[in-house]
Every structure is written in structure tokens, then in C-alpha cells.
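What follows is part of the complex, with its chains left where they were.
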Amino acid sequence: MWRWLVLPAGDRIRVGILGITGHTGEELLRWLLRHPRVEVSLVASRGAGQKLSTIYPWSGLDLEVEEIDVGSIRERCDCVFLALPHTVSQQFVPGLVGGPVVIDLSADFRFREAEVYERWYRVRHSCPDLLKKAVYGLPELRREEIKKASLVANPGCYPTAVILGLYPFVKNFSFRSIWVDAKSGTSGAGRKIREELLFVSMANNLYPYKPNTHQHIPEILSQLGIEAENFVFVPHIVGIDRGIVASIYVETDKRLDPEEVKEAYESFYANSPFVVVRQDLPSYLDVRNTNQCHIAIRLLAPRKLLIVSTIDNLVKGASGQAIQNMNLIFGLEEKEGLR
Amino acid sequence: MWRWLVLPAGDRIRVGILGITGHTGEELLRWLLRHPRVEVSLVASRGAGQKLSTIYPWSGLDLEVEEIDVGSIRERCDCVFLALPHTVSQQFVPGLVGGPVVIDLSADFRFREAEVYERWYRVRHSCPDLLKKAVYGLPELRREEIKKASLVANPGCYPTAVILGLYPFVKNFSFRSIWVDAKSGTSGAGRKIREELLFVSMANNLYPYKPNTHQHIPEILSQLGIEAENFVFVPHIVGIDRGIVASIYVETDKRLDPEEVKEAYESFYANSPFVVVRQDLPSYLDVRNTNQCHIAIRLLAPRKLLIVSTIDNLVKGASGQAIQNMNLIFGLEEKEGLR
């Protein structure tokens, strides 16, 4: 069943990108064109027809953007990335199952239970039976599962930063309450044509939104295995183009030993090439345009902890992580094409 | 006929703003609320109904945004600002004539000949007979005419910077050719909801557009009284929120005396409180949030001249200049409310 445990040396993975005109589609293309073991063989988008070099002059590619055609994808791709909006991915995944490896960047397959998805995204799920087949593609937590996956649900940007920042803590220590104050550049919202995403609305601006009601919350809770009642998540938009910094505040009942906490993080991430546990506090620019996640821990008081986790939302928070998942599935080195 | 040569001391001008939800409408409101001789008595916008404090929480005003109603404006306003899109102003101006002073910030009344307007804006003009009634509201060129005007066509942002930068030169010296390279922040485009105006499209970006085809060209040519064949205008958008810097390159047939050129500028602007002729080169930040225009002149070679002219496009390039015009008409000090 696992067709390629290791890709034959010299062979290239034929990849397709669906949703090439969006933000994560573009970022996927940037990285995949540099990937030494990949050949971009198909790019598609609803209502297409243009040359890729017209949409992205830097790509220099004559490839024509196609309509999404499941049959064609099955034939011409070993791996297909779905950089499509929520609910659109669902329409194509059933037809792709059993064909190429599917890496879906939408939220459609991130939950085991359709009911959670339907409650937070307020739409019905059209193929709930496939949810159990999907593996949540956060390699630092599920590396071995991912290697065997044929359908990967690539994590959301906030969940990537928050789960990586909290996982070693919640697995090793008890807590009383967690408050996450997350800050994101505007690209997190994609290329939606809305007044609040105009340059004149965002430049120099800064504000909180969806306090404790953001749709990424159930993803964080279910992956961490924690309860909503002890968890608060407040995202903020800042007037920079990309990047996420999650400042995570934890209150515990017992006194914490900072060395023990640090040790928990270092050992958990010892074999994760993209996570850097730091002594000093990270800046977002430290991870910009990389697939890295930088984490720092500060004990503020005997029972109060600050955890800072920062990623580039378009790379580790989306397209880079999708490629990391592809590398794992095709038996390549995890960092291939992502250095 | 000129109802107020001087506004009675202590009296306030009752002003209306049409198009309050747009960029120049907002900027007008900011300045007018601070103006000691003004009372904002009416704000309107197509499809309104909201409280002003909902749209602009900083305004703290309970005023309700109204539908544009000509009768109501005539009754309740001494002066009305039309911060409306091109072609929309035309619909209301005829009904306002003979009532309050009308200061139109659109392009609809900037040309003497309907034909020029129609060629560059590609629409028909619905009230060409009113064009002769309108005064082009650039106080530094037409102060006395403006004082007597009842309909003012407020200049475009690029024309303000370029005309102020060139006028003393073209009136006093001959030239062979002029090249204008203008740079503008994104607010020049207003709040149009378009992909190219999204934060993710504009942040960190920089590009030329409409080279020698921008609709502001005829306004510049007609006010300067020069011919298109010796004039080039290439605007650029830069990833900052507001501001215009026009770098103007002039080639002459005769050798220029830099002192003579400087003298021409200083004497022309001697009584213009908002124009500063500088020795050093100006930065846009020098004029940000002010109604000023800073100009510097550099002789680059005996027959080659650089003129730099910078304004805040939303203030001197739009709303501030409109208030300057109002001050002149109502006999107030030119700088009143614009310091």
C-alpha cells in the first residue's frame, strides 16, 4: 500500500497545486520550485486559463493554470496540495483518495468528529467518513503517523505556533489556566478582497479580534487534549505583512522548576530540526521566510510561566509545513527543500 | 451677491460633508472638528443611517449620517464639501448652486471644457454649463478668484504637488522638456476594495503605473498652460500609507542661474503661508499631517534642473486645501484651523 517508502534516487515527485492563485498556493510554488526532488507538474485554480508566468512573473513558468480535474490530477501527480478555502477541499478529496498523496491545507480534515467541524465552521461536512483516514500533519507530534499517511490535514497557522509552544508543557505538567495572546501579520487572512484588509485599513494598525471565538480553538484543544474551560485564545492583527508571535501565559497550582520545564522542551524537540528552543527571547524576524518555530520559556513567578512561540505563518504555518509532510511521506530528509 | 465677505466674529460656518465614509471625507471631518470657526452640521453618504460615532469612534459625534438631500443641505449649510467620486458630484452640484458655497473634491469641475473631462474620464458631463462658474481651487495661483467663488473645484493630489512645484518656473523661464516622476502612498487610491490595494499586495511594494496616461495630466497642463508634447508624467505607488513626492526634471535650452530660479520661487510664494521653499531637500515626513507643500530646487547641470515638491496627499492634496479654500471664501485667515 505505501507506494514509496523511499523515492528512488534521482526521481522527482510530480506535484500538483490546487488553488495556485491564493496566498498559500503562491508560497507553495516558491518553495517547491526550489525543492531538488520535486517537479511541479500541474497547477490549478477555479476559473483558470492564464499562464503561470502571467500571474507570477518571478516563476518564469509557461505552465498553464488549469481547471481542477480530478482525473487529470490522479494521472499526473504523485502528490497534490490543496490550497483551497474551507469547504472547497471537501469537494475534491473524495475523488482523489486512492490516487496521489493528498495534503490539504484547509480546515476540512483537521477534526476526527464532523460535529466539531460543523459547529465551528457552521457548514455541513460532505464526507465525514474520510475524517478518520486523515492524519493531522504536525510532524513534531505525529511524525510516524504522517510517514504512512495518504491524506494529511495540514494544521492552521495559529495552532502550529500554539501547539508547538504548549505541547511539552501540557504533557509534563499540570496547570490551572492558560491564556494565549496571539499576534499575526495580515497575510493570515489570505487575499480576501475586504475593506478591513486594505493597505489603508491595516498600515500602522493593531487590534484584537474574535476573542475566544476563533475557529482555530478546537484544533488547539483537541491536539493538546485540554479543556476549553481552562483555555483562552485571543488573536490580534498587526500591520505587518506576515508572521505569528504567540505569547502564552500559564498559571499553575504547583511551583515550577524552570530547569525541569526547559528540559521537557529540549528533550521533546531533540529530533525536530525545525524547532529551536532558545534561551533568549525570539523575534519574528528570526524565523521570517523559514520553516522554523522558535520557542522561549520564562518563569515570571513561581506559578506563572510565559511561553513565546513564533513562526512565519505562510511557511511553518502553512506551505512549508505541507512540504515537510510531503518529505516525510516520500522518505526524504525532513529539511529537503526547506533549508 | 457675496453673502459673507467677512464672517461675523464669533459666528461659525455651518458645514456639510457629502461622502463622509470615504478617505477624504474622513480627513475633512478630522480637520473640521478642530476648526474654531466651523460647526459640522450635516454629514451624508449614499445608503446611510448610522451614527457618526459608529463609523468613526474617535469623532465622538452622535450626528446621524444622512442620505444626500439637496433641499436639506441648502437649508442647513453655509458651505458644503463634496467628497464624492467623479461623476457623482455632478448629480448634486446643479441643485446646490445658488445655495451654500460648494467645494467639490472630485474632478468634475476642474476643467473649463467638458470635452477635456470627457476624453480623460471617459464619461459624459451632465452639466457643462456650470464649468465656467467653477474656480480651480489652488489658492497659491488663484487666491483672489477663490475669495469670490461660490463653486470651487478642489485640485487633485498630484496636480497640487506638480503645479506648485512648476508654476514659478514655467512662468519665468523657457524649457525644452519636463519629466515628472511622482511617488504616492496608497491612500491616493481611496478606499476602493480591490486586490491591488490589499495590505498584502502593497506592503513593501513599489511600482509605476499609468505612465503618461494618468487622468491628472490634463489638469496639470491646463493650469500651467503648457503643451503635452514637452511633458511626461509617470506616477508610482509606494508601500506607505500617504504622502506624495514629485521629483521634477527640467531640461532647458539656455543655461540657468540657480539664484534667479530660487528668487522666482521665493517671490512667487512670499505671501503663501503653506508653501515653504527650502535650501535643503525635503522629506515627506516634513509635511505629513500638515497642509504644507515643501519645495526645493537643485541645478544638476547648467541646463538641467531638479525640482522636488512634497505634500500630504490627504491634506494639501485634498481635504486641507478644501478648508483653505473655505477660509478664503469666508474671509477667515488662510491658516485658520490648519495650523
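First chain written, first letter: the chains are A and B, and each begins at residue 1.
In this text, contacts are C-beta pairs under 8 Å (C-beta built on N, C-alpha and C of every residue); 3 or more make two chains touch, one makes a residue touch a chain.
Quantities reported herein were computed from a predicted structural model and do not represent experimental measurements.
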Whole-complex count of the repeated chain (2 shown) stands at 4
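Definition applied: only the chains that are shown with their structure count from here on.
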Cα centroid separation between subunit A and subunit B, in whole Å? 47
Within their complex, state which residues of subunit B touch subunit A. 23, 186-187, 191, 193-195, 197-204, 239-241
